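Data first, discussion second: the structure below is written as structure tokens.
One protein chain is absent from this view; the other protein chains keep their places.
Entry: chain A
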């Protein structure tokens, strides 16, 4: 219905202008052809508005690299869906179009309704450089059947780090190829995304990574690996593959985000649940990572108005990102429609609460370098090449050098 209304509004607008709509082709780069922006772009192209959007899918790991190269050589697309911590690198250097004024004039996009975290990630120097695609964060998935089999209560999943470690020990079962827990400590943005919440729960942050307590967070991760509670491949495996082992019954718990819900509902042959990330101790600080992408227009596009019309179309469809894509809307006042799967609907509650504790990575134009220092720190500790505090002190010093 909203789609229809929107289409007629757009038709009226172009009709009122009196000029026949010229055929315009825009390009959109994205990590996935099945992500909401890709699906909405196809719908937008199907609307008779003279605008066609061509979608190019680029692997998540290569998205920033390829885009930077394209910007440097002037071969960038008109539109992009980009991971939110990478947004500032482009916005701060003028690669993205400043859409502050169009947003202010728009009836469809209400930037004040966007939650603080996502809004900060797409704002640079007080100006708006995009819209949020959605938001996500990580929480703890657990296999209720394995909990019951190990004598744990599936209705009271671990709430503190100690309980988490105990549960992982109880659930690990090498005889049956079951690890207690799966997560990703990979040397990539995914690793940083997974590690920062633990550092933050212990009182640290990306610009205070050697805070007292962060070493404890690393000690917890190291215990998972050293005691064989998590696969050694945790160091080289991303979140998607780690969750795959959970879905296959080879890990009893996994730390991952709501984007997994659809696959888990169809792949996992057991009963599962989701709970908030355990805190350091009873009543401790909650934290989690703010994930997901933003949509932005490149400053050098020939068709800024048509590109902005697509952003407006996207925002008009934002109530669909939860039921169709299990992603959380970044805009206040959007109800999460029931999906018809009780487990997913229960997860919606957990992820919504977890998201309220989510913190931004950055925004900082040199985020990739900051992230790299954090990755180096946790990887060198987890592989036993450095002492935790030493590695964190060194990372903090280098991050200071990047920030200041």
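To be clear about the criterion, contacts are C-beta pairs under 8 Å (C-beta built on N, C-alpha and C of every residue); 3 or more make two chains touch, one makes a residue touch a chain; residues count from 1.
Here is the rule we go by: contacts and distances are computed from a predicted model.
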Exercise for review: Name the absent chain as its UniProt record does, using one of the following: "Transcriptional regulatory protein AfsQ1", "Sugar ABC transporter permease", "CoA transferase subunit A" or "Acyl dehydratase".
Suggested key: "Sugar ABC transporter permease"
Practice item. Decide which residue listed in A:188, A:205 or A:352 touches the omitted chain of the complex. Key: A:188
Check your understanding: From the list A:53, A:71 or A:140, which touches the chain that is not on show?
Key -> A:71
Review point. Touching the left-out chain: which of A:27, A:250 or A:275?
Key: A:250
Check your understanding: Residue-wise, where is chain A in contact with the chain that is not depicted?
Key -> 65, 68-69, 71-74, 93, 95, 177, 186-188, 231-236, 245, 250, 368-369, 372, 376, 379-380, 382-385
